[in-house]
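Here's the structure we're looking at; comments come further down.
Apart from one protein chain that is not included, each protein chain of the complex appears where it belongs.
Here the chain labels run A and B in written order, and each chain numbers its own residues starting at 1.
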Amino acid sequence: MSTKAHSLFDPAIVMPALADSFKKLNPVVMIKNPVMFVTMVGAIVTTAEIFISKEPKAFTIQISIWLWFTVLFANFAEAMAEGRGKAQANALRQSRSKTVARRLGSNGSLHEVEAETLRQGDVIVVDAGEIIASDGDVIEGAATVDESAITGESAPVIREAGGDRSSVTGGTRVLSDQIKVRISADPGHSFLDRMIGLVEGAKRQKTPNEIALTILLAALTVIFLIVCVTLLPYGIYSQVAFSITVLVALLVCLIPTTIGGLLSAIGIAGIDRLVQKNVLAMSGRAVEAAGDVDVLLLDKTGTITLGNRQAVEFFPAPGVPMKDLLDAAQLSSLADETPEGRSIVVLAKDKGVRVQQLHDLPEATFIAFTAQTRMSGVDLGSVQYRKGAAQSVKAYVGGTFPKEVDFRIDEISKAGGTPLVVAARDGAHQDSAPTVYGVIYLKDIVKGGLADRFERFRAMGIRTVMITGDNQLTAAAIAKEAGVDDFLAEAKPEDKLALIRKEQQGGRLVAMTGDGTNDAPALAQADVGVAMNTGTQAAKEAGNMVDLDSNPTKLIEIVEIGKQLLMTRGALTTFSIANDVAKYFAIIPAMLMVTFPAVAPLNVMHLVSPNSAILSAVIFNALVIIFLIPLALRGVQFRPMPAMALLQRNLLIYGVGGVIAPFFGIKIIDLVITSLHFI
Amino acid sequence: MNAALGWIQLALFLGLVLLITKPLGLYLVQVLDSRGRTWLDPLLGPIERLTYRLCGVDPHREQSWKGYTVSMLIFSLFTMLVTYTLLRLQGMLPLNPQGFSSVADHLAFNTAASFTTNTNWQSYSGESTMSYLSQMVALASQNFFSAAVGIAIAAALVRGIARHSAQTIGNFWTDLVRTIYYLLLPICVVFAVFLISQGMIQNFKGYDAAALTEKETVQVPKTDASGAQVKDAKGNTVMVSQVVDTQTIPEGPMASQVAIKMLGTNGGGFTNANAAHPFENPTPFSNLIQLLSIFAIPSALTYYLGRMVKSSGHGWSVWAAMAILFVGAFLVCWHYEAAGNPILTQLGVDPADGNMEGKEVRFGVFNSALFATVTTDASCGAVNSMHDSFTPLGGLIPLFNIELGEVVFGGVGAGLYGMLVFVIVAVFIAGLMVGRTPEYLGKKIQSFEVKMSMLVLLVLAMDILGFTAWASVSDWGKAGLNNNGPHGFSEMLYAYSSVTGNNGSAFAGLTASTYWYDTTLAIGMLIGRFLMIIPIMAIAGSLAAKKLVPAGPGSFPVSGGTFTFLLIGTVLLVGALNFLPALTLGPVVEHFLMWSGKLF
Partner (left out) sequence: MNILKEIKTSAVVTLILLAICCGLYPVVVWGAGQLLFPQKANGSLVLDDAGKPIASTLLGQAFTADKYFSPRPSAAGTGYDSTSSAGSNYGATSQALHDAVQQRVADYRKANGLSDSQPVPADAVEASGSGLDPHISLKNAALQLPRVAKARNLSEDDLKKLVDLYTDGRDFGILGEPGVNVVKLNLALDGKYK
């Protein structure tokens, strides 16, 4: 899938959306949106009025046109939001072009079958160069897989049987080796299918909050319907003849068409924004829940710290010159391709040691890390250089171990680091004991900018909890450096689940990320469970979101998008309702001016004529939808700040602004349409 | 008139309201707790326990919202029947020194509905219709009952907000009995004696006949033997001279009834002129205390709310929103009443006096405008001046206050629960703007609460606008009008607003004691009371059952100035805008026509 964000008014999306705006006029579709349905009925009524009423035709025709525009603009907004999703869905669909799979029969024979016929539990064999037909778990073999079709990431990933990297996704391509895959999804239910469905908005269901808002808007619509309908008898008493066209115009201006027209677009766009961040939400409900999260459970490794530790300091043992330690350290790490090993070489080089090249040392024998020795190193001639965890090296050294080194090891542990001890033994002397050279300080590197980010979360009332398998000391030190509020050390998967339950019992919503099979229960329990795409199928099934980039830090962005979605709804609802004040001031005096010229002072905007006033309000009401489409699709600007500050800010912009803005808008429209002699 | 003294009186009044809010609120906490302690326990405790024993009520056994609501509905229906029956049988019952006949069916229905719903709309004139027994038992009983029911409902809703993961919201019978025994009765006894000290009557003797110093000759319609008016050939009423040499001075147990009518925000006058009557509101001092008694319990309930939900700040924010809406509306009313009627100024009336039509000298423009604002902010409906004769915009204020839903302090209990509906709507709309599912004090506001809240607003709008629409195009509707033109429309709009809001004040020129008006107004009252309470109780039950989300910096702030501002905005935008077109056709148009000198 393409990760590029479509520009807001990309013609490829706008053109079909224009067509869709008309298709959506189908009453069966419209009735799902009570506000716009009433608007459409109003448009139909005024259209009929063109032929029936005795009012100036030009006026009725224009009102009717703008009412139709209002409906079409709302449909357009929705179609735009859907269109952006569809563009992404199409990209996905291309990868689903007919694939042929080789299914393994019960007798071990292979049959070529269409991908669509694969059922859950079938086993297929996939060779290098082939596309994996459907979702499943690797049950035999290992392979490099190109998942760019799904993630947009071009670097191939390893998929192998067993462990946490066993899941493969339909539509991705095997680059090397052969794997056996057990299919985990029936046709139409694969990950790809769900993604397409989701981004297209085809299976979109209203989220709880959206339902509540729809009820509010529907109720307001009914109330304003009563207001406008009762004006007819009031008019009869007052001997004011209210025309049907004007009453419909008033009704449409009063009912919350702005938010009514943009509501579904906001929801679709919210999911779309997640997709652009390469996160797939399994439901809109999950996106909403993300906005409500109170506690973020963050795995230390990968989320808070860079995945690997780095050497940051060397501490020579007493009597050992620094230079010797540096030499020994870099020699023992030369062949160590782990990030830790490389970081030792780099640091030693920085400290001024001439770094040897492997090919300069033909006589060297490299000793790889084994589970038995738990050390790695190099034999250079008769000298054995070794580095390893304190306990292992102690065992290797045997008898004497310098007290100062022990002290240093303790200190590093307390600071949250990992001490590696370097020792060497001259094999030329049969009985010589190994000498301790010193300690390398390996440190977890906390990702930049996190502390700042967590601080902002704290301000918003979201607590961050770091989860780590490290011991208390280490965990506490890293937690402090990263700026998280709390940590769970020596955590086992079941501890994670217990923590989530505990928080939820306290009424808090919890979000977490996970990838392993043993994360699945916790992911399922969490209110927002984000599974890493690299993770197991079980994890992906358990969570309600999948991060295609497998970047645990993204949890933070997910929360922000959830909040942004809710804020956008609230802001536009407030704006919509606040708009009514100005519309009253435009329309009500206009309705009465003919019978009661004395009410002229109520025309505070000094609109030119009653008809121009009413038409201006209707035009404003329609145009504001178009103007707000970008806001609905992009979401209101998100700033992490306490609820009080956010409320003040948004009330000022959308509440007070919503009262004031239409006064200017309607006045300008009135000036334009009268100077152009539309009325 | 002295504007400076006006400002001092306003500050004094608001200061006194503020002063009693906390102590009375704290007292309410005890009263509305089945195990609460008050200093009246030694006296009233035994009576309270005896009452429970006789009724077979376990005071500590709580009810679900449905159980609570059913108890309340059955009690209200039962007492409404009692009132109706007593009025219908008035002619046969004792304590009727003037020998008033039984009350007609439509009027008895209207009056029973009126007093049961705390409306106290009066289609009758008290001193010429109701016996002492009717006043004291049929009507005053409902003054106590309907007030206690309102307070009970508010308490149940507050419990629903304060509790979490709970299935019950209190016991209706306990709330009813405790409210009457510990809150209403003790205050009323003191209050009533104070009122007597100011000149209010309290006796059981018959009306007195005072021999007039100056006999008066008046023109009255000539009546035939059957009592019907005689018309001449042109259809005009034939008038005859009649010498009036005595003034019949009404008597009766007034003070005891007026005390509860004010304290319980009932508002049904002992006399037709209500609190404008010199007996019913003898002095400016009695006027001040009566005003205070209207706001006392509603204001204290905001403190009760804050206390119960453990956020005094929230209680005070709601109080502040009410206070601001009160002062704002009052200033408009005062301004326009003080400005007077330009049509009369034209005729030579001193414009410095303001509009005195329908006002008493002892109260003047200021205290009349203040009373009108207070009585309609709350659902009291007692009047010390005739709203019908206010200037158009001065009279718009009481109408506007009622149409807001009487949430500015409001009726006892009803004001708070009405305001809490707006709080829920405000929290829902603006709560989204902080990027979370809206939460009110840790409770998520979801579709059920929104549905019920909007139902309340919908019922309010439909009841007022629908009935007014019907009346305004019906012959029976227009037949009752005392004024023509926009003011006549205002009279109808005011009537249905008043009954829907259970206020009871009127643009009293409207002759409502007709079959159609009595019946539609009574239905309007019952809808406005019970169709509002039921959804509110549903909200109480739903909120009580919800889990509590702990408060934090991300929680929606429901205390402080921003929330107060938000609440005011919501009340005005969601509550008032619906009525703007109707208000425009009535008072606003009339205002402009008045300034152009148009007469109807």
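To be clear about the criterion, a residue touches a chain if its C-beta (ideal position, glycine included) is under 8 Å from a C-beta of that chain, and two chains touch if they have at least 3 such contacts.
These figures come from a predicted structure and were not determined experimentally.
The shown chains contacted by the absent chain are B, with contact judged over the whole complex.
Of the candidate positions B:160, B:298 or B:358, contact with the hidden chain is made by B:358. Per the touch definition above, the residue from B:96, B:272, B:474 or B:514 contacting the chain not shown is B:272. The omitted chain makes contact with just one of the residues B:28, B:183, B:196 or B:414: B:196.
Convention: only the chains that are shown with their structure count from here on.
Separation between the centroids of chain A and chain B, computed from CA atoms only, is 53 Å.
Within the complex, the chain B residues that touch chain A are 425, 428-437, 442, 445-447, 449-451, 454-455, 457-458, 461-462, 465-466, 468-470, 472-473, 478, 486, 488-489, 547-550, 552-557, 560, 562, 565-566, 569, 573-574, 577-582, 584-585, 588-589, 592-593, 595-596, 598.
For chain A in complex with chain B, the touching residues are 208-209, 211-213, 215-216, 219-220, 222-224, 226-238, 240, 250, 254, 288, 291-292, 294, 458-463, 506-508, 562-564, 566-567, 569-571, 573-574, 577-578, 580-581, 584, 588, 592, 596, 598-602, 638, 642-644, 646-648, 650-651, 654-655.
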